[in-house]
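Shown here: the complex without one of its protein chains, the others still in place.
The block that comes next holds chain A.
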Amino acid sequence: MRGKNVLATKVTIAGGALYVAYDSGLLGGSEQGSKVIGKAKAAFPPAVDEWVKYFGFELPAFPKIGFAPVEAWNSGVHSSISALSSGPTAVGDYTNQGLQYLKDLAK
């Protein structure tokens, strides 16, 4: 009897977790998933503030980073690919310059 109670409790807990995940849209399509992340981002700072007030200590202010990786990504890709495409030419030029320098030294 006790074994059955324990099993029923476990099934309830696991089933509840599964239901909560399904109900909050965690297991749905990509639109729902991105909405969930948006909601979580919006709910995170007030939740942190509440917990800080509850525990009564002050968190240091979050440093504001002026750099946004999302906006810098495209320019980063562009710069990397430009560097890669002009790489062999640049290496050739530097090699020639180096050889010329050595020849001048040898004269």
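Going forward, a contact is a pair of C-beta atoms (placed from the backbone, for glycine too) under 8 Å apart; a residue touches a chain by one contact, two chains touch by 3 or more; residues count from 1.
We adopt the following convention: contacts and distances are computed from a predicted model.
Visitor: Given the choices "MICOS complex subunit MIC10", "Polyglutamylase complex subunit TTLL1", "Gap junction protein" or "Dynein axonemal intermediate chain 4", state the protein name listed in UniProt for the chain not shown.
Guide: For the chain not displayed, UniProt's protein name is "MICOS complex subunit MIC10".
Visitor: In the complete complex, the non-displayed chain touches which residues of chain A?
Guide: Touch with the absent chain occurs at residues 10, 13-14, 17-18, 21, 26-27, 29-31, 33-34, 36-37.
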